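Only one protein chain is missing; all other protein chains are in place.
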Amino acid sequence: MAEKTTASRSMNLRMTVYAALFTALIIIGGYISIPLPVGPVPIVLADFFVMITGLFLGFKWGLASVALYLSLGALGLPVFAGGRSGLAVLFGPTGGYLFGYLLLVSSVGLLASNRKESTVRNLMALIAGNILLYGAGVPWLKAVTNLGWAGAWAAGLIPFIPGIIIKIAVASILARVFLPRFKEISVQ
Amino acid sequence: MAEMTLFHYIHKNTVLHRMDGRLKLACLLLFSLAAGFASEFHDYLVPLSVLFCAILLAKLPFTTLLREMRFFGLIILIVIVVNSFTIPGDPIANSPLAGISQQGVSTGLRFAGRLLIVLLVSMVITGTTPLMKFRDAVEWYLRPVPFVPEARVATMINLTFLLIPVILDSFREMMDAQNSRCVQLRKNPVKRIKFLVFPLIDQTLRRADEIAYAMEARCYSEIRTRTAFKCGKIDWLMLAISLAVFFFVLL
Partner (left out) sequence: MPILETRDLTHVFPDGTVAIEDIDLKVNEGEFLVIAGPNGSGKTVLARHLNGLLKPTRGQVFLNGEPISKNIIEARKNVGLVFQDPESQIVGQTVAEDVAFGPENLNLPVAQVEMVVKESLAAVGLSQLATRSPHALSGGEKRKLAIAGILAMKPKIIIFDEPFTGLDYPGVVQVLKEILRLHKTGHTILLITHELEKVLAHADRLVIMHKGRLVADGKPESVIYRVEEYGVRMPLRDGEKVEALTWLK
């Protein structure tokens, strides 16, 4: 009994450290941008790391990690893309995407394969998560900016499509390479 | 990326810097709410002038603040311009620009005023509060909240900010190592991101294991010594001022 509680406590600590690390990665992702050969919008990696967080940490801890990210930003720490922060950003034009991160991480965490690795299943989860992310982000953008539907789609989704496809591809490769090892360590 | 490690905290020894973190968070909330409720011209003027005094009191450097505001300045400008032209209403007499409406301009200015208040208050708070005080204050507020393990949240905040500079450093080293092997000649963006992210994740996971072991070795426990808070009369005065501003705007 005593041994079991020690084990679950050290498991909790391990997941706490992982969740903090993924929050750090999401924050860093907002600062890293890679130019794309197509389109004017560079790839920002924050949403990519949100996907990874869902795949690696699952629903509960993934959600905790992203919620921490949003709360830190809401409190005024410059953690959002490009070092922005505050309620103004959270409820500004791009706020829908930030709240969409919560949908993204929970759906990926819930839908992705948890016991046996299945790349197809991970891919499906990632696609569903991204649909939810933009499903939250684009209408929000329209509501806040008065852009109209056509404008909102043109500004809020279409330029990102190449990036989305690339990120989903890399995320699923990453899961295939690292997840078996990661799960082995984390259940040890 | 030095600004990330500093997190815009500017070390000075002023009343605001010494202020109790819990009360400061409360002030942040009050000002943010006030910004939301503001409608008349003086509703904006009062919080803004109080915040202006706070910046002076905290001896925050104006040039740095202005530089940080650049991005928002642009947004504010766009908001004013777009609103002025798109919202229908009475035209402004003697205006050199056709199509601007009075209602449009005033809506635009209101939006801008709101944004400015939120912006300035978060700048004052982050500029005068070191991360530790921040974390301790958050922990204190979470204590009565059920189902949220406040010690764990505090640990997470701590680790997150501890790790950002460490991860960035190793990330930059990896980038340099790849650039010196001409990674930029690779055209496939999937490969590019893969080369970037794989070593980053690999190293980060390893580091997480080490940290978890090191914390366990030092008997990590979520039942731990709690921070002692100190709050003096001046701290309460600050909160009182914030409350006054909030009610002034509300009524």
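Here the chain labels run A and B in written order, and each chain numbers its own residues starting at 1.
Here is the rule we use: a contact is a pair of C-beta atoms (placed from the backbone, for glycine too) under 8 Å apart; a residue touches a chain by one contact, two chains touch by 3 or more.
What you see is a predicted model, and the numbers here were worked out from it, not measured in a lab.
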item	value
Candidate in contact with the missing chain, chosen from B:64, B:158 or B:178	B:158
Sole residue of B:109, B:166 or B:205 that reaches the chain not shown, by the stated touch rule	B:166
Residue of B:214, B:234 or B:250 in touch with the missing chain, whole complex considered	B:214
Residues of chain B in contact with the chain not shown	5, 130-132, 158-159, 161-162, 165-166, 207, 210-211, 213-221, 223-228
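Methods note: only the chains that are shown with their structure count from here on.
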item	value
Centre distance in Å when chain A and chain B are each reduced to the mean of their C-alpha atoms	20
Chain B partner contacts - residues on chain A that touch it in the complex	9-10, 12-14, 16-21, 23-25, 27-28, 31-32, 34, 36-37, 43, 45, 48, 52, 64-65, 68, 72, 75-78, 82-88, 92, 145-146, 162, 166-167, 169-170, 173-174, 177-178, 182, 185
Complex contacts: residues of chain B adjacent to chain A	1, 3-4, 7-8, 25, 28, 32, 71-72, 75, 82, 86, 114-115, 118-119, 121-123, 125-126, 134, 138, 152-153, 155-161, 163-164, 167-168, 171, 187, 189-190, 192-194, 196-198, 200-202, 204-205, 207-209, 211-212, 215-216, 220-221
